[in-house]
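These notes are about the structure you will find just below.
Yeah, one chain of the complex is gone here, protein chain that is, but the others are all in their spots.
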Amino acid sequence: MFSLDLLLDAVVIGVLLGCFYGAVSLGLSVSFGLLDVPHVAHPAFLVLASYAVYFLNEHYAVDPLVAGLLITPVFFVFGLAAYRLYYETFEKRGSDAGVRGIAFFFGVAFIIEVLIILQFGVDQRSVTADYVGKAWRFGDFRIPYRLLVAFAVATVLTVLLTLYLSKTFMGRAIRAVAQDEVALRLMGADPLKVKQWAFGIATAVLGIAGALLIIVAPVDPILDRAYIGRTFCVVVMAGLGSMSGTLVAAIILGVAESIVLTLFGASWAPAISFAMLLGVLAVRPQGLFGRRS
Amino acid sequence: MTSSDAPAPLLRISALTKRFGGFTALSNVSVDIRPGERFGLIGPNGSGKTTLINCISGVFRTEPGTVLFGGEDVTPLQPHQRTRRGISRSFQIPRPFRSMTVAENLMVALDFAAHEHVSVGQRQDSMMSILTQMGLGSKANVSAASLSQVELRKMELARAMATHPKLLISDEAMAGLSSSEVDEVLDLLLSLAGRDITIIMIEHIMQAVMRFSERVMCLDAGRIIALGTPTEVMADRRVQEAYLGT
Amino acid sequence: MSKKVSKPRSISRRRLLATAGAALAATPLGVNLLRAQQGPIRIGMSMPQTGGLAGGGKASLLGIEIWRDDVNAKGGLLGGRKVELVVYDDKSSAAETPAIYSKLIDVDKVDLLFAPYATVPTAPIMPMVKQRGLLLMGNFSFQVNSKVGHDMWFNNAPWGPADSWASSFLDIGQKAGGKSMALLAADQEFAQNLAKTAREVAAQRKLPVVFDQAYPPSTVEFSSIIRALKATKPDIVYVASYPPDSTGILRAVNEIGIGDSVKVFGGGMVGLQFGAVMENMGSLLNGVVNYNTWLPEKSMYFDGTKEFFDKYTKRAVEAKIDPLGYYLAPFGYASGQMIEQAIGKVGSLDQKALAKYLRENTHKTIVGPIAFSADGERKETAVLQAQFRGVVDKNMEQFRSSGKQVILFPDSLKSGELVAPFEAARK
Partner (left out) sequence: MTRNSMAFWTGAAVFLAAVFVMTQVVGNQYPFFAGYVILQFIALAVAWSILGGYAGYVNFGTSAFYGVGVYSSVFLVKAFGAPLPLQILAAAAIGALMGLALGVLTLRMQGIFFSIATIALTIIIETAITNWRYVGGAAGIQIQRPPVTAPFENYVQMLFFVQALLVVLAVAISRYIQNSWIGRGLQALRDDELAAECTGVPTLRLRLLACVISGALLCAVGAPAAMYLQYADPGSAFNLNYSVTTLAMSLIGGTAHWSGPIIGAILLGTTQQLLTVTISSEVNVLVLGLMLVLFVVGAPQGIIGLVGRLRGKKEGGA
C-alpha cells in the first residue's frame, strides 16, 4: 500500500494540518508559555470563539475569517477581564497558582461549555464559505482550501506575533515579564498591566483561531476537551514562549500524525504524537526551542 | 605529593570544570580545604562562586573534575547523599519550606540527615538547642512564611546546622541585611566555626570576609585568581582589577 | 431545557422525595402495583442530556414526551391513570446508569423501565434488569442483549438481525457491480460493531476487503485517510462514522475525490440523519448511500406519523434540538405506543404478561408494524438504505419533502433506484 505519492501527500497535508494546530495553540503559547498561566480553559475560549463566528456567519452571512477578525476586539477585552480575575485570585496573593489555577480554569471551561449548550444546543455546527468544501488541484494532487487558509492564517499570525513581541515596546515588555520582572520594573512598566495586555492579546488571537477551527471542521460544545491535550502538547513541545517554535512543533506533530495515519493506520495517530511529546519532555524538558534560565 | 605534616584535607576539589552550553562557568578549579578551616570565597558577580557551591553540594554534575570529601569521592553522589555525609549549605535567596513552621523546617533536616538513629524526643531537644543558639527559640512554632529577612537567613543556617554538617557553606547569608544584623550573623558563623565545623563563606561584604576568613579565594570568570590569607588576597593586583574592572 | 420537559419532572421529584424517606424496605416491583393503583403510571429512564450522546438523547426523549402527552390527552391508561415520566441525565456515560436505574427501581419504584438512548449507557443495566426480571424497552442500542440473553428486552430500533445492516448495503454495492470493499470506521463502540459485522459478511461472500482502517474519534482532518483509501481503488466504500467525522469525511471526499472505481459510498454514517448536520453539508451529501431509520417518503407514513411530526417540529425548535428528528424521535414515540398497546391488552402492569404480549404480537406504530424475535431485536431489519439526491446547500426545509433521500432498501419501502457510480451520482 506504500507509495511515494501517498507519503508526499501525507507530508503536505501534515504540514498544513500542523499549521492549523499551530494557529490554535499560538494564544496558549503567549498565555501559558510567556505568562505561566495554566490556561486549561484556552480550548474552551477557542470553541466559544468558533460559536461566535458561527453566529455571525449563520445570521448575518459574514465570512468566517472576517467574523473572526470582528470578534477579536471583543475577545481582547474578554481576555483583559479574565486575567484581572485570575490575577486578583492568584498572583496578587503571591501564592503559587499551580493546582488551583488549573482547577480554576477547568471550572471556567465547564461554565463556558454549559453556556454554549444553553444558547446553541448540543448539535454540531459549521460555517459556509467559498473555500469550505473545495480543493486546489495541482496535477494529481488536491489540497483542500480550508487547510490552505489555515496555513496562510497561521503563518501570518506567527509572523505578526513574532514581530510584535520583538519590535514594539509592549512586545518586548511582555517578553521581559516572562523572564525577569525586576528588569521590567526598571524599564518603567507595570508588570500587571503588561501581563494583562499580553493575556488580552493571547485571547484576541483566539478570535481568528476560533474561526479557523470551525472552518477546518465542525464544532460542538464539548470539543474543547479534545484540544486540551493537543494545544498543550504543541506549546510544551515547542518550548515555552517561542512563537515560531510553536508553529514548527505543531508542524512536526501534524506531519508525524499524518504519516503514521497513512502508513500504519489512523487509530495509532494520537498515541504517536503524545509519545513524541513524552519523549521530548523526558529528554529535553525545556522543549525543542525553549528558553531556560 | 602532599606534605606529610599537613592534615588530610576535608574537601579536595580537583580540576573542576563546569560548562553551560558554550559558556564555561568554572574552568579547572582545584583547591583543598582543611578540617576546621574558615574559608572565604569572593569574586565579582558571575565569577562562578555559586556555581562552585552547586558543584560541591551536588546540585550540578561536574564534567570533568572530582570532589573528594573526607577522602571519599562524592562526585557521583546526589545532593541529599552529600548532605548526609556532612556537606550542608544555605542559599543566596532563602528557600524555606513555606508551608511549615520554623521547627518543622528543622525537623526535615533532622529526619533525613541526622547521622545516628535518634528518638523523636532527642530530635526535639536537638532542634530546640539549635534554634536557641541561632536566636530563633521564640519563633519555633511560627510559620516560616511569616519570618523577616534576617530571621529567614538565620533559619537557613539553623536548618543547615540541623543536618549535623562537617562542612557548612554559607552563600551570601548577609546580603541585604543591616550592619548590626550582619554582625549578628557573623558572630553566629564564628561560634559555629568554634565547634569544629568547617565553613565556606561566600560574601560581598569585605569587612565580614576579612574578619571571618583564615584563607580567602577569589574567582574571576570561573578561574582562581588569588588564594591566600585575607590580607594577601586583598593586596593582589588582579583581585583589585577584577573588582574595579567590573 | 424547555419548560415542557422539566415541568412533569418537578412533580415527580416531589413524589420522589416523599418515597425516598420510606425507601428502606425492599419492595419488588410487582408488589408495588397494588399501592400505586390509583396514582399515575410511572415510567423511569435515564437519558443522555449532556456529553457526546446528548443530541440524540434529547430528541429521543422529546419523542417519548410527545407520546406521554398524547396518551394523557386521551385519558391515560388502565382506566384513567395518567402516564408520568421519571428521567435522569446519565451524562452519556456507562458509569452513571447502574445507580440511576437502581434509584428508579428501588426508590422511585417506577412501574416500567425504558432504556437510555444508545449502547454504552444501556450495557451496564442489562444484567441488572435481567436479574430482577424486569421489562426493558430498549432505545437504539446495538446487540446489547446478545450476551445477556434477557427475554424481557425489546429494542425499538429497526436494526433486526446483527448482520442484516451490512448485508443490505453490500447487496446494493454488489448489484451495482462491486467486487471489492473498503472499510473505514471510527474507533468507537457503535462504529466498531458495524465494522465487525461488515467484515464477517464480506468474508462469507468472499468479497475482498482492500482497505480496513479505524480512526480515533479526535481526528480533525480526513484528507490523508481518504487519499490512502482512494489509492486502493475499492468498488464499495463502507463508512461507519460519528457526526463530527461524517462531516469531515464527506468534505474530504468532495475535496480529494474518491476515484471512479467507487460504485457506492456510505452505509453506516451517523450524523447524516440529523437536521443541523444535513443542512450544513448540503450538496456534499449527494450520491451518498446511507442508513436511515425514517424518511419522509410516501411509503413511510403510517397512522399518526404526520401528526407526530407536526407536534415534534413545533416543540423541537423551542427546545433547541434537531428540528427534523427523523432518526430517533418517532421511535421513542413508538416505544410508548407498544407499551400502550401491551398494557391495553394485558389490562395490568404485570411485567411478565406485558413481555409475553410484546414478544408474541405485531404492534402498530407510527414507524410501521413492529414484531420482535426471541432476542428482543426486530424480526426483520427495517433499516433503510437511501441515496441522497439533488440536495442543495443551506436549506433545512428541503429534507422535509420526499425525493431527497431515495429509499433503496428494503424492497417493500423502495422509492427509487440506485444511481452509480458514486461520482456520477454526486453531480
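Residue numbering begins at 1 within each chain, and the chains themselves are lettered A, B and C in the order written.
One rule holds for everything that comes next: a residue touches a chain if its C-beta (ideal position, glycine included) is under 8 Å from a C-beta of that chain, and two chains touch if they have at least 3 such contacts.
Fair warning: this is a prediction, and the values are worked out from it, not measured in the lab.
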item: Chain not shown, its touching partners among those shown; value: A, B, C
item: Hidden partner chain, touching residue among C:98, C:133 or C:161; value: C:98
item: Sole contact to the chain not displayed, among B:50, B:126 or B:163; value: B:163
item: Candidates A:77, A:118 or A:163 - the one touching the absent chain; value: A:118
item: Contact partner of the left-out chain, one of C:151, C:171 or C:189; value: C:189
item: Positions on chain C contacted by the hidden chain, ascending; value: 1, 6, 9, 13, 16, 23-26, 49-50, 52, 54, 87-91, 93-96, 98-100, 102-103, 105-107, 119-120, 123-124, 126-127, 144, 147-148, 186-189, 191-193, 196, 214, 216-217
item: Contacts of chain B with the absent chain, listed as residue ranges; value: 57, 59, 78-81, 83-84, 88-89, 91, 95-100, 104, 107-109, 111-113, 159-160, 163
item: Absent-chain interface as seen on chain A, which is shown; value: 32, 38, 89, 93, 95, 98-104, 106-111, 113-114, 117-118, 225, 228-229, 232-233, 236, 267-268, 270-271, 274-275, 277-278, 281-282, 285
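By definition in this document, only the chains that are shown with their structure count from here on.
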item: Most contacted chain pair (by C-beta pair count); value: A-C
item: Maximum centroid distance from chain B, chain identifier (CA atoms); value: C
item: Chain closest to the assembly centre - both centres taken as Cα means; value: A
item: Whole-Å gap between the CA centroids of chain B and chain C; value: 73
item: Mean-CA-position distance for chain B and chain A (Å); value: 46
item: Multi-chain contact sites of chain B, meaning residues that touch two or more partners; value: none
item: Touching residues on chain A, where the partner in the complex is chain C; value: 1, 3, 5-6, 9-10, 13-14, 17, 20, 117, 120-126, 128, 132-135, 142-147, 216-218, 220, 222-223, 226, 230, 258, 261-262, 265-267, 269-270
item: Contact footprint of chain A on chain C as seen in their complex; value: 50-52, 54-55, 58, 187, 213-221, 223-225, 227-228, 231-232, 243-244, 247-248, 251-252, 254-257, 271, 274-277, 280, 282, 284, 320-322, 393-394
